[in-house]
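The structure's right below; bear with me while I get my questions together.
Note that this complex is displayed minus one protein chain, with the remaining chains in position.
Moving on, here comes chain A:
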Amino acid sequence: MLVFALRRAFQIVPVIIGVTIATFLLAKIIPGDPADMLLGATASEEAKEALRLSMGLHEPAYVQYLIYVGNLLQGDLGQSFTFAQPVATVILDRLGNTALLAVAAIILAAIVGVAAGTWAALKPGSLRDQSLSVVVLFFNSMPSFWLGLVLIMIFGLHLRLLPVAGMQSVGGGDGVLSLIAHMILPSITLAAWSLATIARMTRSSLLEVINSDYVRTARAKGMRESRVVLRHALPNAMPQIITVIGMQMGFLLSGAVLTETIFSWPGIGLAMYQAISTRDIPLIQGGILILALAFVLINFAVDVLYSYFNPKIKL
């Protein structure tokens, strides 16, 4: 497994370099003078010229890229003019909040998704199996921000059961309970798409192993169907299910942009949304870079886990 991990780690190096090239190019495709864009319309000519020099805008593109990477390695992601702070500070302050929401959502999606998928696979073709397909279809066809609005409307505005914005109540937080209450609706919103995907994949990977010989043997022994599925089929379908869950984790980090915007959740996504309206490109660039790197690293971790659970996999 260690060899696998090292080999896989070696493979992601070019991907990470590619990611930095792509985020570097984002600033290059801005129409017009990047200095205007990056500093905002109000900046002085001197400040713009200083930025042009520091970014090496008078240099050839590859030098500019090397300067960009050099800055990244020193933790310099540029300056956000929306927040009047370094981009790295803005992101670091909010990374925890985004991760908290994403982790809550993945736990919800994994538990409910695997349970629903297993429940449907117990009786393929039955009414409950078909109703799961319908639910999956709707969850996969629903923009998360719309689901968020509907949840806010029902649970926040009509039933007045749950808070609908931010992380803590106005006028001082009441600690963990208040935080959990604030997390419920955003987590459901963020989890919906992944939950449907995980349920669908659990169902199909279970149905695949259910046709194996050892499952037939277990049934021939007269074992109860639920026990056959839970004890024999599910553990063997697990590697595939774990891969899907891991991939969803990465998507959840990016789905945070929409969910955080709807629920005013103070994470990277909300900051990026605020950056869109002011065209604060360095912040958007930095947010994309950090979330993409997180995505790459999570996928790496999932692959290593996968090889641990499934030693047949060789690179």
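Criterion: a residue touches a chain if its C-beta (ideal position, glycine included) is under 8 Å from a C-beta of that chain, and two chains touch if they have at least 3 such contacts; residues count from 1.
To be clear about the criterion, contacts and distances are computed from a predicted model.
Student: Mind telling me which option in "Phenylacetic acid degradation protein", "Cytochrome c oxidase subunit 1", "Glucose-1-phosphate adenylyltransferase subunit GlgD" or "Peptide ABC transporter substrate-binding protein" is what UniProt lists for the chain we can't see?
Tutor: Its UniProt record gives the name "Peptide ABC transporter substrate-binding protein".
Student: Give the residue, chosen from A:G96, A:P124 or A:P235, that touches the chain omitted from the document.
Tutor: Hidden-chain contact among the options goes to A:P124.
Student: Going by the touch rule given at the top, which residues of chain A touch the chain that is not shown?
Tutor: Residue positions of chain A that touch the missing chain: 14-16, 18-19, 21-23, 26-27, 29-31, 124-125, 137-138, 140-146, 149-150, 152-153, 157, 204, 207-208, 250-251, 253-255, 257-258, 261-262, 272-273, 275-277, 279, 281, 284-285, 287-288, 291-292, 295-296.
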